[in-house]
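Below are the structure tokens for one structure; questions will follow.
Shown here: the complex without one of its protein chains, the others still in place.
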Amino acid sequence: MIRFLGLRLARAMLTIVLVVTFAFVVLRMSGDPAMTIMSPEAPAEAIAAFRKAWGLDQPIWLQYLHYFGAILQGELGQSMRDGRPALVLVVERIPATLLLTVPALLLKIGLGLPAGIYAALHRNSLADRMVMAGAVAGFTVPSFVLGLLLVLLFAVQLGWLPSGGQESWRSMILPVITLGLGGAGILARFTRSAMLEVLGQPYIRTASAKGVPWALVVRGHALPNAAIPTVTIIGFMIGSLIAGAVVVESVFSWPGVGRLLVVAVANRDLAVVQCILLLVATTMVSANLIVDLLYGVLDPRLRGGGH
Amino acid sequence: MSATTMTAPRQRIPVLVLIAMAWIATILMVALFAEMLRPYGITAMDLRARLTPPVGFGGTIRHLLGTDELGRDVLSRLIVSVRISVLIAFGATAIAALFGTTLGFLAAHFRGLVEQGVLMLIDFQASMPFLIVALSVLAFFGNSLPLFIALMGLYGWERHARIARGLAIAANAQGYAAAVRQLGATPGRIYLRHLLPNIASTLIVAATLSFPEVVLLESGLSFLGLGVQPPMTSLGNMVGYGREYLTRAPWILLAPSSIIVMTTLSVSLVGDWLRDRLDPTLT
Partner (left out) sequence: MTPLLEMQGVSRVYRARRGLFGTGTPVRAVDHVSLQVAPGRTLGIVGESGCGKSTAGRLALGLERPDSGAVQFRGAPMAAPGTAAWRAERAQMQLVFQDPLGAMDRRLTIAQQVLEPLEIHGIGTAAERRERLATLLRDVGLRADLAERHPHQLSGGQRQRAVLARALATDPALLVCDEPVSALDVSIQAQIVNMLTDLQAARGIAMIFISHDLAVVRLISHEVAVMYLGRIVEQGEAEAVFAAPIHPYARALVSAVPVSGPRRLERIVLSGDPPNPAQRPPGCAFHPRCALALARCRTEDPDLVTQSDGRMVACHRAGELARAAA
């Protein structure tokens, strides 16, 4: 179990290192920082001084180490727009985003899981087909189309709900539904195929042949085993709580992390973008780590082996 | 197609899949002949007919799908948008297939450190939301069409890499690849002449699974104003632009939206059907 934990931790660290390296490489490849920050007309001495001050005259691997060290100390730079620390800018947006993504996640799980399980248990029934059709629609209709259609219907035509902004809890309804429906479709499809796979296994047939009541077979054997692959996808959804609403926040002008990211990208506010990238990577990796640990609980066979 | 599928009894193709295929064919035709099909130029303004609704909603035959607030013909813009979006999705899917297959083969051939490196990249790709990575790259590098296609080409490569690696390792361990190797064939010959044709159908299915995802990604980024840049136009771009006129002229937005949904739906349907027929083990 210790070895299992250690391996997972090492892999998680490795992913973070990769993301930081990615950010560094992209940052360096995108142009000479001295030229980007100083104007090209600046005198040569000034540019040289800037390089020295920022360590740009050092060999690239040393720059990489410095960059790494700074990030470890939480120095993520200042926003180019208002000079405030990028980390502060990003962190103050997180609650707004969570206000959308957490209810949406509950909606995904509350809708997707039962629908998928029901569809698998009633394979080829009308309900199964409807769930599958809904699931396909869930990932072929882009969230911005779904969001705008909902706005068109409920805000423009019917006038029931606001089309955007953050005035009251009622402004949350449309974005949460938009986010939740698509994810629910994906989750339902995934759960259904995981269940179907488990239901086809010999031990299920054995249990049912031994006369164990079907409901017990499903609850005792099928569900726990189907949970393993399903947990992966839920883990990914948890990992994207912080940045999973980029498009939807833009559709509904919701002042969350995603909206900040889009504006920062448009303005090429590199410090903010980099900060969000690292934050997302950390959340994602942590979520994966938790999923891996859950695996260990759900499936004791995985604890010993390397896989 | 191998001879097996040639001689296998023909199954009837479901009606829905047939419709989807017809739709895909139409979209490809539109993309190919966009320049001939569009009635007007995409920047041609008809200032006397601004925000004209489509035919049947009070519009005229001159602008079948209506016009936008500058009097530009929605149908013409739509046709050209289809062309750009299809070009990007095709280009990106092709790049991803090429890149992924190459990496998969390299991992299978060299094993050891190369393989560990490729597996690490696959892990990384699978564990990061691609939209965020794509946005970061766009922030750092700015945007141009070739760069944008290349960036989209980084999407979904890991699917091809996994398939190519797995099948190549299996074939190398036993079977025809090992047999050809001991005949004295060069790695190039083994991988290109023997392995690639044998796994092509699986790779094509994988490509049909990622194609709609690329369309969604492209349209999403363009919708955010970070993908295809004006004066060029793409489907997502049109939706993002039409959003301003949601209340007054919803047709500007609805036309490209329905094309996106119909196309991704069609390709998914055909992809699923192909997978069930050719390789049910794929996810």
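Each chain carries a letter (A and B) given by its place in the written order, and its residues are counted from 1.
The criterion applied here is as follows: a contact is a pair of C-beta atoms (placed from the backbone, for glycine too) under 8 Å apart; a residue touches a chain by one contact, two chains touch by 3 or more.
As the structure is a prediction and not an experimental result, all values here were calculated from the model.
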Given B:Ala150, B:Val180, B:Ile204 or B:Leu278, the one touching the chain that is not displayed: B:Val180
In the whole complex, of B:Thr26, B:Asn143 or B:Asn198, the residue touching the missing chain would be B:Asn198
Spell out, residue by residue, where the missing chain touches chain B. 2-4, 174-176, 178-180, 182-187, 189, 194, 197-198
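In this section, only the chains that are shown with their structure count from here on.
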Centroid distance [mean C-alpha coordinates] between chain B and chain A, Å: 22
In the complex, go through chain B and note every residue touching chain A. 120, 123-124, 127-129, 131-133, 135-142, 212, 216, 219-220, 223-226, 236, 239-240, 243, 246-247, 250, 253, 257, 260-261, 264-265, 268-269, 283
Under the definition above, what is the set of chain A residues touching chain B in their complex? 11, 14-15, 18-19, 22-23, 26-27, 29-30, 136-137, 139-145, 148-149, 151-152, 156, 163, 193, 239-240, 243-244, 246-247, 250-251, 261-262, 264-266, 268-270, 273-274, 276-277, 280-281, 284-285, 288
